[in-house]
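Other chains of the complex are left out, but the ones given are in their true place.
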Amino acid sequence: MKFGVVVFPGSNCDADVKHVIGEVMGQPVDFIWHQSTSLQGYDCIVLPGGFSYGDYLRTGAIARFSPVMQAVEGFAKRGGLVLGICNGFQILLEAGLLPGAMQPNHVLQFRCMETYLKVENNQTPFTNACAPGQVIKVPIAHGAGNYYADPATLAALEDGQQIVFRYCDRDGEVTPAANPNGSLGNIAGIINREGNVLGMMPHPERCAEEILGGIDGRLIFSSILKAWSGCGGCACGKSCGCREERSVKS
Amino acid sequence: MTNQEREAWQKMGLTLAEYRKIKELLGREPNYLETGMFAVMWSEHCSYKHSKTTLRLFPTSGPRVIQGPGENAGVVDIGDGQAVVFKIESHNHPSAIEPFQGAATGVGGIVRDVFAMGARPVALLNSLRFGNLKDRRVKYLMGGVVSGISFYGNCLGIPTVGGEVFFDESYGGNPLVNAMCVGIIKKDQVAKGVAAGVGNTVMVVGARTGRDGIHGATFASEELGEQSEDRRPAVQVGDPFMEKLLLEACLELIDQGLIVGMQDLGAAGLTSSSCEMASRAGTGIELDVSLVPRREEGMTAYEVMLSESQERMLLVPKPGSEQQVRDVLRKWNLEAAVIGKVTGDGLMRILDNGQVMAEVPAKALTDHAPVYHPVMEEPSYVSEALAFDVASVPVPEDLNQSLLQLLASPTIASKEWVYRQYDYKVQVNTVVVPGSDAAVLRLKGTSKGLAVTTDCNGRYCYLDPYTGGAIAVAEAARNLVCSGAEPLAVTDCLNFGNPEKPGIFWQFRRAVEGMSEACRVLSTPVVSGNVSFYNETNGEPVFPTPVVGMVGLLPEISKRCTMDFKQAGDVVVLLGETKEEIGGSEFLYALYGITAGKPPQLDLEREKAVQSCCLEAIWQGLIKSAHDLSDGGLAIALAECAVAGGVGAEINVETGLADHMFLFSESQSRIILSLDSASFKPLAELAARHQVPCQVIGVVGGERLVIKAQNREAKVLIDLSLKEMEDKWRGAIPCLMA
Amino acid sequence: MYLAKVFITLKPGVLDPQGSAVEKALQALDFAGVQEVRIGKYMEVRLAASDRRQAEADVQEMCRRLLANPVIENYRFELVEVSA
């Protein structure tokens, strides 16, 4: 399975993601410069964390106009797997590949800390290695992770089981105290309706090695591998639990 | 001399003697621009004129030192073809005026120093000093400084992994903001700030030049009316995004081998970077200010040469590689402009559209700057403060209450409020995160690690600068040792008041003497540093604060150690001994508001022995946790080990000391260890070999910290639940900042 | 040459944590009369355009595409002609 990690000006978790995919998961992985217009040959595209274009104006607002984003959109339309982490999630929102918007943390400060996530939907290509309702420990580091969507959008997300991760406490209780940024419904990660584009604020690449204090983040990457191999090279597919009606990669 | 000329050089901060010396060096009167260039280069900040002779006391060489002081940053060999590059720098005055931007640009400056050497920055630290947090302005300063560091460092993707925050009224109007950056480099790729190769071009890259930070208090002249003062912001605004692009581009240039020399533009902007590069190489530089990309219209040569606009670098590319340099910069959306060339005449020749505006020897600006030997005299407060009789302090009735009070004292309390605003995990190397004695980073692709810390107790330095300076070095080394690292080398940031006052210079000199001696004994040479004088508010100086930044090496990162108690049943051991040393302690300050008494003494040989013993024990795998004893003494250290580990301890010791002495004395050269009881015998043997006192003082376990002492009678001094202690310790700063 | 003064405001109903913080801070500073604070952005865009109509169309488009996020923000602008 071949991964591509997009490098925007100001990305700063690009090398971290590449390290985990390449060195920890042992998969082929390339950097993809933001000026690229083709994603031919890749099976999964990761938009990494950082401060693309300084996150000036709004997080992700300028990056979404990078030439590569058109290619990412096309790639997603064809059913390719897209994972947006932190700034990558913010870019996906600005690009309209995921619904909603990100606001500054309600505490009005950057937050770097461990969080617990409840896996609300393990029937996705990004979480199929998790047990239903599993609680995983994944760190966050962001100044704007306060997810917002209007009530109709939120209802649709709920209905479609598109809310994949919520911040919770150690025991899996989704409480206001466990919410680090004011995010609506403690939302930490969502997936598109088609089930192939996931955005999450926490950083799975920061907890994929024992020496860094945890390996729960590996679950995200091993899910992707499982989804891919489970359907014979196709990123959709029944065995990975994503929706059947999804368009097949062309 | 006309009045107007006198006005110019005087307002620029030169003395009459200095002005005369300039005339002598040039053999003529300097013109306006030349005077400005001399004024900034001969300023304290750039010339170190009051500190130079004293700084020579530092030991600066060692078997691992590749580059000592004199370059943008120090370089130390860590084996396997790699080196670590580091430096610390102050941004105190800008932060006092505009805390957010002042601190942010402080981070920007030190990061540029490190990547100017060709190193990839892998860690940031910050050493901060503020006044009393109950003061509105102090709160505002701390909030601004921390968010400025967070804003800039997080955006760059360099983890901020450590530092310290210390509070005392003396820093009220003049906070200290010292930022340290650590980078990694291949040994054979070290870049230098040299303008070598006559005929080579000189390029400026990165941000455009604006009227930022041209010394606000300089002067008015014919060319600069009141209106232009208006247009001239003294506060620089940082652009971390630009810096991130510049960082990536510069490292790419070095990697491709396109560079002869490279230097950041910091204080005194283009003037200092160009003449320092020329001076180091023994060359000259001719540059035309009209070729420098501007952000604003109508800038004079003077303004371009003195602007302190951030995020700029000066490059001397290899001959013929200008286009490749441009291509790399274009890839990163950055501008690059050829502004001049290296000459063989040793002169700085500044042109404006071809017309010569200034022509002075580069070395006149650098090497020939004045050197002063200020008068020093022990200030009168010292003998009085040292004579303070600590026995006159009443023994607290409720020691539990005292411990809780100390845990809530901002200097001791958890700094989580600060570091949770810093991204300390980016780059996925942070193995020991902020909160322990030192942060530990892995070196990917090896089994090694680096440990980093900054330390200084300004109160000790105020009372006894020699001992305080030595303790700063010893404590930094001890912190590294407790994490399992061998201390390698030092970078220092010397924050003092006005050196022209004999009392201040005495503090400075004594502190450097003490630090030098400690560096010698502990084999940690000084490889870089920075001096910040004139830290005063209304004539009142800050505590003398010689901050020590230190880097250590873990040959096997798997043998790292942290401070938290690990397991019930482990024995708790104290290395070193507790003496009646409560003078200058946090106990006296936090509970009684007293800053007096003789601070703890330091026996460097003992210190070295304790550290060697501890490090050997860690490397032999005997130790489960290690924590050095500092502010607040034994009781605080035990509370920290327990809270961090989420497990209590029962301590039971025989002692001849008074209760509060035993608990809160800040005697140096002490470390608390926890270990499996089976490991005690080999540890004791090690300790005996090093002639270090080593005593089992208790057992890990339970959910309380209980400290019993047996002197004349057995009594319980401390009995507190972990929760009570943790709430105080964790809640103090958030509560004060709310 | 035109100067567009662009106002970006949060849509009604969207929480404004920064505004609330400033509101509380003002009240704590004894500005007891303060009832509500909402914080938005104010931008000044200088642009060349063949005529006012063109300038207006351009700014409209800029707001729509980049300057405002329609999920949470509204925008409006004023246009004045200025000397180059």
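We call the chains A, B and C, going by the order they appear; numbering starts again at 1 in every chain.
Following the convention adopted for this analysis, contacts are C-beta pairs under 8 Å (C-beta built on N, C-alpha and C of every residue); 3 or more make two chains touch, one makes a residue touch a chain.
Owing to the predicted nature of the structure, the values given are computational and were not obtained by experimental measurement.
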Could you write the composition of the whole complex as a label formula, given that just one representative of each chain kind is shown? A x1, B x1, C x2
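Criterion: only the chains that are shown with their structure count from here on.
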If every chain is a node and every touching pair an edge, decide which shape results: line, ring, star, complete or other. line
Counting in whole Å, what is the centre-to-centre distance of chain A and chain B, each centre being its mean C-alpha position? 37
As a quick test, compute the distance in whole Å between the mean CA positions of chain B and chain C. 41
Chain C to chain A touching residues, read off their complex: 14-15, 17-18, 21, 66-67, 69, 71-72
The chain B residues in contact with chain A across the complex are 147, 150-151, 154-157, 239-242, 244-245, 332-333, 419-428, 430-431, 433, 442, 444, 557
Per the touch rule, the chain A residues reaching chain B in their complex are 9-10, 12-13, 15-16, 19-20, 49-51, 53-56, 109-113, 139, 141, 143, 203, 205-206, 209, 211-213
